[in-house]
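Since the structure comes first, as structure tokens, the remarks are kept for the end.
Note that one protein chain is taken out, while the other chains of the complex remain in position.
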Amino acid sequence: MEKRFVDDFLVIDNIQLNENSFLVRMFAPKPLPEIKAGQFVNAEIKDCREIFLRRPFSVFDIDYSNNYLSIIVKILGRGSNQLARVIKGDTISLIYPLGRSFTYPSEHEKILFIGGGSGVAPMLFLAKDCGLPRDNVDLIIGARTFEDHINVNDYNGYGKFHFTTDDGTYGFEGLVTEHPLMKKNLSSFDKIYACGPLSMMKAVAAEAVKKDIFCEVSLENSMACGFGVCLCCIEPTKRGNLCVCTEGPVFNIKDLKW
Amino acid sequence: MEKRFVDDFLVIDNIQLNENSFLVRMFAPKPLPEIKAGQFVNAEIKDCREIFLRRPFSVFDIDYSNNYLSIIVKILGRGSNQLARVIKGDTISLIYPLGRSFTYPSEHEKILFIGGGSGVAPMLFLAKDCGLPRDNVDLIIGARTFEDHINVNDYNGYGKFHFTTDDGTYGFEGLVTEHPLMKKNLSSFDKIYACGPLSMMKAVAAEAVKKDIFCEVSLENSMACGFGVCLCCIEPTKRGNLCVCTEGPVFNIKDLKW
Amino acid sequence: MVDLRVKIHKLDLKNPVMLASGTCGFAEEINSFFDISKVGGVFLKGTTLNNREGNNYPRMAETASGMLNAVGLQNKGVDYFIDYIYPRIKNYNTPLIVNVNGSTVDEYIKVTEKVDQLEHIPAIELNISCPNVKEGGMAFGISPKGAKTVTREVRRAYSKTLIVKLSPNVTDITEIAKVVEGEGADSVSLINTFLGMSVNAETRKPRLSTITGGLSGPAIKPLALRMVWQVAGAVKIPVIGIGGIMNAEDAIEFLIAGASAIQTGTALFKNPVVPLEIIDGIKDYLLRHNLKSVSELTGSLHL
Partner (left out) sequence: MVDLRVKIHKLDLKNPVMLASGTCGFAEEINSFFDISKVGGVFLKGTTLNNREGNNYPRMAETASGMLNAVGLQNKGVDYFIDYIYPRIKNYNTPLIVNVNGSTVDEYIKVTEKVDQLEHIPAIELNISCPNVKEGGMAFGISPKGAKTVTREVRRAYSKTLIVKLSPNVTDITEIAKVVEGEGADSVSLINTFLGMSVNAETRKPRLSTITGGLSGPAIKPLALRMVWQVAGAVKIPVIGIGGIMNAEDAIEFLIAGASAIQTGTALFKNPVVPLEIIDGIKDYLLRHNLKSVSELTGSLHL
């Protein structure tokens, strides 16, 4: 089994991306192991009486030269709320690296990312890390409204972005699954990757099955340990109940009982 | 029964008095009721996982014109450690006013204060609040070493200070009970007030009993509620088990079973 | 407007939020913070036949999300209560319930008979679950036989509302609940504290003079909630939920699990005005969920 670590990371900066989302960049106290898109860390929430367990967050970026690891924190409840408030100089204890990454695309493949909410984190990481030319990569990013989108200008070089909002305030009006790329051009892709709300991922999976396209999703089952010992995070699959934290969080939809 | 309150106080400033002691001044959100020396507040410790209950602190000063209430926090464990770190702008929830005050001295009486550690707080308050001329008031303040003493220059007008240290680094070398005022001149006082470590108060009480001098001490039994409902803070007295939080914290040593 | 009223046998409560015995003194102390008539009811400090000094200091130890107490029913006895305390509190406009204790069945009966004379005490809570006394107390509450005997005898002596307070320190709390229901209890309240212990590692001494004490507070909420759910499914009389209720959300969880009303205990030590916050929170919840009455919540767990 690969080595895992528990370490205090030093917060380098914390940039607010929109009303609820924060990009937290941290310095690792020892050289980072290789970490791929889809893998995650389990973060301790300090000084929060109501919270007992850690909280999992996908790795958003790795900067090996500076030994930085970044996550995007979206405020959902008390734990993420506390974590979103860290400032430069704070430390965060992380268990890392956890989980299995996405299956990286091969050269020349055309790939589609579909994400919503904090689900953009592992997808932007993969878009940047997979090494495909911009033309081979499309990303549909959905949100409720304009303000919920985060600025992805830095990532424009890695793919073509398509935005949707439920209220039409930015990009296409409607759900990501109603976007023309999904509706009409799906067959042109070799691989689809989805990460976001469960209902969204299920809808994407249904389309992918129909068109028989390779599709991986990243699940967010609630976790106690994050490294395979508690068996709390299971997902029923065709291979039985599997731990999302060790056999996932990335699953090929063919394995899921959706 | 008198009215009591639970309110969020706004921290005005927090001044470090020595390595372990902090003077926290707070603004009350409504006009402060009359509070006398010996009474205390029960402070909530925020965001500290290990701490479940509030922590009691004697009132150190009241400034009715500004609506300020001050306490001295000496770091002993986790709760006081957390409280000692508040900064201007923080809020602290206090239950107040709690407990019974010292019996204030009458005009012309000669009084002696004997204190150590955080026990100086209610005594400085009483020295200032009792209205006696400086000549009628003596204070013996004990500490382990020079660095443990706090600066009491502001209080020089209210009484004559005598210091002791265990190691002789400041004032008289020895325990407060070994100070000449205690050893030789005790009978010249009408009232003695003691607040500090239990062993110190017991030693003072023994002397006072010997010389038959009025003596009040302030106890620090551990508390759950602070307002008389849990019956956890009891002290065995000649009138039975009494709650330190409501029948005290100030007791006449004649009532105690020491 | 939403209807917060609740009926526990003959008791009409203006709302389901009551104060737990031993954590609200004799109502006066909480009344020093707010008008006590706003709460659904007050369970007064445990009362015995004779004066009891209780256990030695220290009686309290803090634990993770909770506290241990070993008070041991310190009180001045029922006669003192009747002569000195009752006259001061009897006109509070909320049901005052005496928490009745004894070392023997006979003592329980004697206290009950004396309290029965008091016009403004519409109910008693029979405490067969105090873990901090050497005789009686929990001993009655952890065996079906003990619970049966004391409930039967007290029922015979008392015709007003009889609430029996159950101990969680048992293998099957529904068994005890059914026994006391069978003997005519009008309601059960649960739970009393769990028997726990705390040790000071540095001194190697127990932190309580009695070595063991009763655990209360949010730490025990999941256990209390489970027991309330089990008991509500096992008996027909109304269940009063107690254990670690710190806010409206907690209180609502107990109602959903099957409680008709709740008591808040240790929470009062941290926040004496918490009953008002809970009442407001329940009101808000009912409005938000389009429910007309709090009774619709009781036992409404979706399975």
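Letters A, B and C name the chains as they come in the text, with residue numbers starting at 1 for each one.
Following the convention adopted for this analysis, contacts are C-beta pairs under 8 Å (C-beta built on N, C-alpha and C of every residue); 3 or more make two chains touch, one makes a residue touch a chain.
This structure is a prediction, so every number in the text was calculated from the model and none was measured.
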Within the entire complex, the undisplayed chain is in contact with A, C
Just one of A:34, A:50, A:154 or A:167 touches the chain that is missing; which is it? A:50
Just name the one of C:4, C:68 or C:115 that touches the chain not displayed here. C:68
Taking the entire complex into account, which one of C:118, C:197 or C:276 touches the absent chain? C:197
For the chain that got dropped from the picture, name the residues of chain A it touches. 1-6, 44, 49-54, 95, 221-236, 240-241
Missing-partner contacts on chain C, residue numbers: 61, 63-66, 68, 142-143, 169-171, 194-199, 201, 203-206, 211-212, 215, 217-223, 225-226, 229, 244, 249, 252-253, 256-257, 285, 300-303
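We take it that only the chains that are shown with their structure count from here on.
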Count how many hops through touching chains it takes, at the least, to reach chain B starting from chain A. 1
Geometric centre distance via CA averages, chain B-chain A, whole Å: 55
Round to the nearest whole Å and give the separation of the Cα centres of chain A and chain C. 48
At least two other chains touched by the same residue of chain A: list those residues. 49
In chain C, the residues touching two or more other chains are 65
